[in-house]
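Note that one protein chain is taken out, while the other chains of the complex remain in position.
After this line comes chain A, so read on.
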Amino acid sequence: MTAYTATVTVRLKHGVLDPEAETTKQALERLGFDLEGLRSADRFEVDLEAESADAASERASEMAERLLANPTIHDYDVEVDER
């Protein structure tokens, strides 16, 4: 078994309104920053032990499918690194 950290990033699907990101963008503009767009995402870092990087990735993907993301509104991706 090898120790991995699986990083799960959960984002709103393209086209789904993100009022918090829009509010954040407006606040940055009020501070004088020049920007064209802003998207927010949730990032989860999961420490786990697995037989292989693929196995770790598969387990983290299932976590995303079953809890971390809501497939109705979210896309997600998983990156795995040895730790």
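The rule is simple: contacts are C-beta pairs under 8 Å (C-beta built on N, C-alpha and C of every residue); 3 or more make two chains touch, one makes a residue touch a chain; residues count from 1.
Assume contacts and distances are computed from a predicted model.
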"YhaN AAA domain-containing protein", "Cobalamin import ATP-binding protein BtuD", "Zinc transport system permease protein" or "Phosphoribosylformylglycinamidine synthase subunit PurQ" - which is the UniProt name of the missing chain: "Phosphoribosylformylglycinamidine synthase subunit PurQ"
Residues in chain A touching the chain absent from view: 13, 16-20, 22-23, 66-68, 70, 72-73
